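Structure record follows, encoded as structure tokens.
The complex is shown incomplete by one protein chain, all other protein chains being positioned as in the whole.
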């Protein structure tokens, strides 16, 4: 399902001395079935942006088109529930939302709110637990007895159990150790590749953006300042530095090597792409030569 | 003489079946930077809490700057150690930046004139002086962690313990804090003990201790430890970028050196071998 923003402006606490414009004239499209990454400096409005994707926040000006629904300032708070089922959001540190006695019950909580019978909800929960790789013996435990990485997976499963068309994740790897980070990213890409789920990922990890995203949205001070493929977004190192954004490690390293006579075209964004261009420029083992 | 000296330290939480810290022995020399790594739940935070006497060991001893840690000496020992924790919000106890920095000094009966001077010095050191009147709600995570550092530095400890102090920050905030710590360490000749999952932070250390299920299983320089390549994941660390690259090059038949190279040396090596082609 496609989601698009049409000149969206959003104010927090309008009409008070604390009024703050967090989104400014945002127009963008999130293509169906693709992996979109949202990047930007702290406080640039990324989290505010994604809360518009299932109408948790409504634009102060402009409108958001979610499939065939239009959301603007006047949209009533009623009948938004179906949206919550089509667009699932995993918030930052989602383990903070767990509350049920057992892991399975917690995962089944979402489906039950949408009127599914408790038996069907349990089945949906079991399936979601399998998708995120939670072992069966954990399902009867209390969610509060699990490790940080396991709790994170339970929370993601709780959203997956709704079987959304669009899955939105706000920094899902923050605070996890490297193994936990790798597991979460593998899971997310699998959902997109195998189930054609539309993925929206907020992240600060440029290496992940380079490796997984097909579409990148760059935010700065509440506005979208660039949108395109990773290749176009990462092509201009000076522009990125101006917006306090880093290059992926591979691109950074390639840029460094370019100053010593190596040539790269296009700029490699992943280790694999870098090595593919680098190897032919180097001598091979046992004195063989590349042509 | 070692500034931290731990021998045969063991601690078990009341409800659990196995010790969280199991017969651990190590020394840290004054002025050293030692990193402690290990996967989630391996006992790193428990060890840190034992070192500042928040938990009392079941057996074994801890000597800090020549003082044996006991119930009676714990407050003196805490004068020597400053600790920065993981969650930026949960260690910010003052209502404003300046108040928070003063908190530790208030506890130590420092007079107000001295406090005013040291709050300023400490905030200047971490680059937060302009923010002195801000409330925590209006600071980013990285800024809060810098305030936490200032609060610790204001009481002039000899040892700084960091328990995943950068893990909740974005990459920029992370490198920012790390640079601040490096500068402070050099200027004040601090001893740093950093518990971390971050490869860049671990690379700063003179030595890395690897802990697994409460036991030390390895001690090495970063250089030597990073030789482990993909096994580092099991130790709670990531594989360094240069190691990943070296491995991929080897798969393509490039005659890369067998030992670990950091990014700078790998770039040098690539550059030189290109010339021999």
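All chains are identified by letter, namely A and B, in their written order; residue positions are counted from 1 within each chain.
Here is the rule we use: contacts are C-beta pairs under 8 Å (C-beta built on N, C-alpha and C of every residue); 3 or more make two chains touch, one makes a residue touch a chain.
We take it that contacts and distances are computed from a predicted model.
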Candidate names "Energy-coupling factor transporter transmembrane protein EcfT", "L-lactate dehydrogenase complex protein LldG", "Group 1 truncated hemoglobin" or "Putative ABC transport system permease protein"; UniProt protein name, chain not shown: "Energy-coupling factor transporter transmembrane protein EcfT"
Given A:27, A:70 or A:113, the one touching the chain that is not displayed: A:113
Touching the hidden chain, out of B:6, B:64 or B:102, is B:102
Which one touches the absent chain: A:51, A:75 or A:281? A:51
Tell me, which residues in subunit A touch the chain that this view leaves out? 12-13, 15-17, 51, 54, 56, 78, 81, 84-85, 88-89, 91-92, 94, 96-99, 109-110, 113-114, 144, 158-159, 162
Hidden partner sits against subunit B at residues 49, 52, 54, 75, 78-79, 81, 83, 85, 87, 89-96, 98-99, 102-112, 115-116, 119, 135-137, 151-152, 155
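We adopt the following convention: only the chains that are shown with their structure count from here on.
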Rounded Å distance, subunit A centre to subunit B centre (Cα mean): 30
Counting only contacts in the complex, subunit B reaches subunit A at residues 39-41, 86, 140-142, 167-168, 170-173, 197, 199, 233-234, 236-238, 241, 244-245, 248-249, 252-255, 263, 267, 270-271, 273-274, 276-277
Could you please specify the touching residues of subunit A with respect to subunit B in the complex? 41-43, 147-149, 174-175, 177-180, 182, 204-205, 244, 246, 249-250, 253, 256-257, 260-262, 271-272, 274-275, 278-279, 281-286, 288-290
